[in-house]
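Please read the structure below before turning to the comments.
All protein chains but one are shown at their positions in the complex.
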Amino acid sequence: MSSQWGQLFRISTWGESHGGGVGVVIDGCPPRLPLTAEDIQLDLDRRRPGQSDIVTPRKELDRCEILSGVFNGLTLGSPISIMVRNEDARPEAYSEMAGKYRPSHADYTYDAKYGIRNWQGGGRSSARETIGRVAAAAVARKVLAALAPGLEVIAWVDSVQHLQASVNPDTVTSADVESNIVRTADPNAVGPMTDLIRQIRSDGNSVGGTVACVIRNCPPGLGEPVFDRLEADLAKAMLSLPATKGFEIGSGFAGTLLTGREHNDAFRMHDGRVRTTSNRSGGVQGGISNGEPITFKVAFKPVATIMSEQDTVTALPHEDTTLKGRGRHDPCVLPRAVPMVEAMSLLVLTDHLLRHRAQCP
Amino acid sequence: MSSQWGQLFRISTWGESHGGGVGVVIDGCPPRLPLTAEDIQLDLDRRRPGQSDIVTPRKELDRCEILSGVFNGLTLGSPISIMVRNEDARPEAYSEMAGKYRPSHADYTYDAKYGIRNWQGGGRSSARETIGRVAAAAVARKVLAALAPGLEVIAWVDSVQHLQASVNPDTVTSADVESNIVRTADPNAVGPMTDLIRQIRSDGNSVGGTVACVIRNCPPGLGEPVFDRLEADLAKAMLSLPATKGFEIGSGFAGTLLTGREHNDAFRMHDGRVRTTSNRSGGVQGGISNGEPITFKVAFKPVATIMSEQDTVTALPHEDTTLKGRGRHDPCVLPRAVPMVEAMSLLVLTDHLLRHRAQCP
Amino acid sequence: MSSQWGQLFRISTWGESHGGGVGVVIDGCPPRLPLTAEDIQLDLDRRRPGQSDIVTPRKELDRCEILSGVFNGLTLGSPISIMVRNEDARPEAYSEMAGKYRPSHADYTYDAKYGIRNWQGGGRSSARETIGRVAAAAVARKVLAALAPGLEVIAWVDSVQHLQASVNPDTVTSADVESNIVRTADPNAVGPMTDLIRQIRSDGNSVGGTVACVIRNCPPGLGEPVFDRLEADLAKAMLSLPATKGFEIGSGFAGTLLTGREHNDAFRMHDGRVRTTSNRSGGVQGGISNGEPITFKVAFKPVATIMSEQDTVTALPHEDTTLKGRGRHDPCVLPRAVPMVEAMSLLVLTDHLLRHRAQCP
Partner (left out) sequence: MSSQWGQLFRISTWGESHGGGVGVVIDGCPPRLPLTAEDIQLDLDRRRPGQSDIVTPRKELDRCEILSGVFNGLTLGSPISIMVRNEDARPEAYSEMAGKYRPSHADYTYDAKYGIRNWQGGGRSSARETIGRVAAAAVARKVLAALAPGLEVIAWVDSVQHLQASVNPDTVTSADVESNIVRTADPNAVGPMTDLIRQIRSDGNSVGGTVACVIRNCPPGLGEPVFDRLEADLAKAMLSLPATKGFEIGSGFAGTLLTGREHNDAFRMHDGRVRTTSNRSGGVQGGISNGEPITFKVAFKPVATIMSEQDTVTALPHEDTTLKGRGRHDPCVLPRAVPMVEAMSLLVLTDHLLRHRAQCP
């Protein structure tokens, strides 16, 4: 179904940006794992608006409540329901959107598909929807901590428009990423990136870029050919995030410029384990993890809401008109996209780990 | 499940490169559509080896047989089973692979996952597996012809290593693509690309590149947010193909270099329809088709099998060794990847069309 | 997944009897259907405790809240989240169950499966879990009203222990059923059944029986052979309800006493429609509805909680002990089971209706 992710660690997200709230139900979580609302809140806080001056100033505390599935601080194995109430909603800020489609937003396509849309704040197409994903991923962290100790998922802002960070995926830490409001991990890139986003915001414009991610200490064997290859599910997971336009793993598009002789990763024994001497495969071969770091990048387009007048059409009947963005928007989605990329990675890995142990324990 | 694709038009592929054969079962096909083995053979013939001197010379006729689901030339609505027998198998050509892992192949990861592998010709990880997909996509074509007349899916070789084709996605035709053995659609690129692949082959090396695809006349409304966005399912579909390393839709990675003001697609009325004046969105907004051409690109790495000695390890027990490729392999997967990209696109669209009409007819 | 029902009209229920609450998320609901909390409350009120003196006196108002998926009184097509807070919880009434397994309850098996259980009020195995199903079924009613106008689902208490009601499935009405606290539809059975339940309750004992159900005006063509036959999904739906032990459709077990010559339903034209002159098939042939009334019965065992001392074992470590039921329990689940049987029928029909129109519109 369209708002569900996962075969065995299955999450069902719900909620619009304006309305009662947003949330998620997690079915299939292993029992007896420690879980508290605070565990989840940590990740939600990284995702929420208002963290710094380079993201939207909306005040959403996003306090979560665990409604089921946990007893005396331990998971029960039954569905875990997590809810975050909506607050600071200002539907009046969106009244013009009731009658006009915002360019490069989902307004027109939702109307085309459903014949109805909640035009307040983007409704279901709002990035606020990702709260359910991030909350579920906090639970996924608990599963991975138990089943794949040592596994790490670290994402960071790899580029903002033309500004490229230089980061070593083998050594980058979460602390590096959280040390700055851009959530890049290259100290030299922090200043220029922050300046660029501030300048773009003051111009009423927006900017995009790429988020890179590394998964370290992933056990070999995850991924389910032929269709549910690990990189295929990662690609879908990332392209299911708002504003994404591309995904590449390992050598990616640049790898097409190499010959096979240059591109192949040789195998060598190292400390009794099969390793590769290079990692252009990006940690995945034949759709299955090989134990090397899994490395990928995701392209995020510039935010569609800009403070300029743009050509568009009215909702119904359709007529040419113009629209100027209003409200409190991110000039750049990247800093808040970092926890979303990590969240989707955690969900993919947890589901595949459970699938793997079902068939090949 | 790992060898199944689709929610409503669900295909189950099976088969290894060596063994009884390969095939597919299609569940959920609408009834009363005309279907013959010849319809399917047309697409299989575009995929099969031995079509030209720039692909593998293996002789596989890949004749398909429809075993069920069709009666008097019409689909019954019950599962359609299609089988292709394996022929021209030369397991002896692979005997060395029984004991050694081919670099950047799936040999090691299959062993790591399953503890067993069919080492003859790549087994399940062989591109031969895609026969089932292509056969199913030929059936999908019939569904789309009935439900979305005018819809076209056209893929072509966009680049071979550094050689870039120049093709207009609004006007390119299947005839353009089929007019040359490379399956590009830029007449000026045919010569250089062919020469490059021949030279690479004679050098015992291999090369990769990109395949571009356009879907024209797709009705607005296809795609199921939040997780089953059309671009998310296309991304997964493409990354599920062997040798793929990247996917981008619309402006893709290059779109991250633009600002929102430059990137947004303005809406304008055109012949009574809502249209966009540019198409950086690539035909998809908020995860749903908007009626514009859907455009995307897929990165294929250079083929892993090369005729050079490479470092690798033995199967079990693991020890360092070397291996030199043998057998009859594609120096470049791109010409045969074109029908695979089209096939996966057709499967995604058909499934989404049925899903859409179930919820929002 | 274990707490999900349906392929296209998919519900995900959550919640334990004690904890934050219970609820459901509905994914795949068609858009633009009218829906209010009051629509749902009507059905919840039929299911809740405390309606009469022959059911549990627990005071649970079970007020529902729609958290998402509805805008201006119409469904959006996005997930509909419905929540009911838990109230009147008295965990202290269950403290003894923390350490002892109630005979013929789920206490032991939950521990055996999950290694943990919420022993307060039955946790996930409580009949309170069915609130989510009944709420979702109220939404299903809206879908059916739009897509299969005239379709009716009516269940009633068919027998209480040895007391058998006599009801004509062709003419029984919901008003007949709701006219008495037993929810049977035979006026002559109301008195004896009520008396029996009161007597059983005063004895600290419990009693079971059967619920019958008829689905009238179901269009021909619903049901998906070979596995998702309509009767197969109805059987699963009914056996997924707490305390059920059997299901039969049409002639059921008694039909095995007839010969084929006696059992077959002859076809005859009637008012231009294909009809059967008898209905031992129970409205379903080959797994597909034939347009005749769908008739089935469900067996409910006597409630496991009784006010007598019984042999049992302690939780951990396991040792022989005894336990006497406490708390406020139903002496007979049947009156409250009637809306549950209807709910599961509505969910089955709605899902099959959407599936049917996806494949064969």
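Letters are used for the chains, namely A, B and C, taken in the order the chains are written, and counting of residues starts over at 1 for each.
Assume contacts are C-beta pairs under 8 Å (C-beta built on N, C-alpha and C of every residue); 3 or more make two chains touch, one makes a residue touch a chain.
Please read all numbers here as calculations on a predicted model, not as lab measurements.
Q: List the displayed chains that the omitted chain touches in the full complex.
A: Its contacts among the visible chains are A, B, C.
Q: Quick one: say which of B:67, B:93, B:145 or B:254 touches the chain that got left out.
A: Looking across B:67, B:93, B:145 or B:254, the contact with the absent chain belongs to B:67.
Q: Using the definition of touch stated at the top, determine which of C:71, C:110 or C:156 touches the missing chain.
A: C:110
Q: Among C:71, C:101 or C:156, which one is in touch with the chain left out?
A: Per the contact definition at the top, the residue touching the missing chain is C:101.
Q: Among C:232, C:294 or C:349, which residue is in contact with the omitted chain in the full complex?
A: Of all options in C:232, C:294 or C:349, contact with the hidden chain holds for C:232.
Q: Which positions on subunit C touch the chain that was left off?
A: Subunit C touches the chain not shown through residues 1-5, 7, 13, 101, 103-110, 112-115, 124-125, 129, 159, 161-162, 200, 205-210, 220-229, 231-240, 242, 244-253, 255-269, 274, 276-277, 280-282, 284-291, 299-306, 308, 310-313, 318-320, 355-356, 360.
Q: Need a quick check: the contact residues on subunit B for the chain that isn't drawn.
A: 1-4, 8, 10, 12-16, 19-23, 25, 27-28, 31-32, 65-71, 74, 76-81, 83, 113-118, 123-124
Q: Could I get the residues of subunit A that touch the absent chain, sorted low to high?
A: These residues touch the chain not displayed: 7-8, 28-31, 77-78, 225, 354-355, 357-361.
Just so we're on the same page, only the chains that are shown with their structure count from here on.
Q: Average the CA atoms of each chain to get its centre, and name the chain whose centre is farthest from that of subunit C.
A: B
Q: Can you work out the rotation angle that lays subunit A over subunit B using Cα coordinates, in steps of 5 degrees?
A: In short, 180 degrees.
Q: Centroid of subunit A to centroid of subunit B, CA atoms only: how many Å?
A: 26
Q: If you average the Cα atoms of subunit A and of subunit C to get two centres, how far apart are those centres in Å?
A: Centre-to-centre distance between subunit A and subunit C: 39 Å.
Q: Which positions in subunit C touch two or more other chains at once?
A: Residues 8, 28, 31, 77-78 of subunit C touch two or more partner chains.
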